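Moving on, here comes chain A:
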Amino acid sequence: MTGLIIVFFFVFLGVAAPLLAPYGPLDIVPDALPLSKPTVQHPLGVSHLGRDIYSQVIWGTQISLIIGVFSAIVASVIGTGVGLVSGFVGGWVDEAIMRFNDVVLSIPWLVLMIVIAARIGNLDLLGIILVIGFTGWSVTARVIRGQVLSLKERMFVERGKMIGSSNLHIVLRHIFPNAFPLTFANAILTIAVSIISESVLAFLNLSVRNAVSWGRIIAEASGRDAITIGMWQWLVVPGLCLVVLVFGFYLFGYALDEILNPRLRRR
Partner candidate 1 sequence: MEFDTTTGTVHAVEGASFTMGEGEAMGLAGESGCGKTTAALALMRLLPSNGKIVGGSIRFRGRDLVRASEITMRRVRWKEISIIFQGAMNSLNPVQRIGRQIAEPIVLHDDIDRDEALKRAGDLLQLVGISRERINDYPHEFSGGMRQRVMIAMALACNPRLVIADEPVTALDVMIQAQILELLERLKRELGLSMILISHDLSVLAETTDKVAIMYAGKIVEEGSTMDVFTDPKHPYSQGLVTAFPDIRGLRELPAAIPGDVPSLISPPEGCVFHPRCRLAFDRCTRAEPGLDSVGPGRRAACFLYPQVTEVPKRPVQMAKP
Partner candidate 2 sequence: MIRIRDLKVWFPLRRGLLRELLGGKPQWVRALDGVSFDVKRGELFCLVGESGCGKTTTGKAMLRLVDATEGDILLEMPEEEYRTYEEVSRKRGDTDAERTKHELRRRYSLTWKEMVPWTKRQTLTLAAFILAALLSSILLPAGILGLLTVPFVSSWITLGASLVVGFTLGAVGTMPPTRPHRRTAVVLAALGVAAMLVLPIPAYFFYRARGGADAPAADPGNYLATAWNNDLFGMLLAIVFAPSVAGGVARTAISARQQAEGLAGIRMRNLRRRLQLIFQDPYESLNPKQSVYEIVCEPLQVNRVVTNPEEMSNLVVSALKDAGLRPPEEFMFRFPHELSGGQRQRVSIAAALVLQPDFIVADEPVSMLDVSIRTEILQLMMDLRRTRGITYLFITHDLGLAWVLADRIAVMYLGKIVEIGTVEQVIATPKHPYTQALISVVPSPDPRHRSQRMILKGERPDPVNIPTGCRFHPRCPVAFEKCGWEAHEVAEELQDALAASPLAGVGPLRVVDPLTFVAAGNPADSAAVALRDLVARLREQRRAFFGIASIEPEGGRVLVRLHAGVEPPLIEVQPGNAVACHLVATPKVPEPAVMA
């Protein structure tokens, strides 16, 4: 419940950004000097490039959420697809995919992501989403595969085979709908991971060029030694937002998992 509230709050913030933020994320404020401390008009101060940090944080919500959600969708779709195929087909296909998955999993995802983003360079929004999505499918695949393996043995799947369903039909009609709750819960958790991923990339300046995400703000802030010059809010506030949002998604995701899992064990 708490998780849901947190998430909703931030979604609201992101959606209502144009209304809530007094300035655009890249607008240079006319009435204050760059690197000014917080005042009433600029509650979080003004960045070294003359932008209102408060607005930036609000606008940042949008970016973080969009990238987070969409890349999680990409990762989930890939992961679920792979998991379904791997679990259902079994045999050497399953072995091959799982070994590959092991390899991918053994590389720290952060490192992998950074390397790929750096190599490709110059990413746009779609690019970032794809990069994060493509590096994040492994866990989902493994989880879904486990589910599929156990679902495969259920009696109603046997019945499906008996009446002559094609394998595709069985996967779509019987296996996937029963695995879906797990997919969904997993996807929520993946969102949390994706948001962090994006922030990391932004911090390293590998993210979308002109998008001001929280990671970027934090990067700028730490680049200008925000704490030592007395503008600690510049650094801390976006960081806090990040933590809270991710935490919110985690709570929500775990709660979902709990609710949905016992029902998967019906009766």
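Rule of thumb we're sticking to: a residue touches a chain if its C-beta (ideal position, glycine included) is under 8 Å from a C-beta of that chain, and two chains touch if they have at least 3 such contacts; residues count from 1.
A word on the picks: all candidates are chains of the complex that A comes from, given by their letters.
Computed from a predicted structure; not experimentally measured.
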Inquiry  = Using the contact rule from the top, which of the candidates 1 or 2 touches chain A in this complex?
reply    = 2
Request  = Within their complex, state which residues of chain A touch candidate 2.
outcome  = 154-156, 158-166, 169, 173-174, 177-178, 266-267
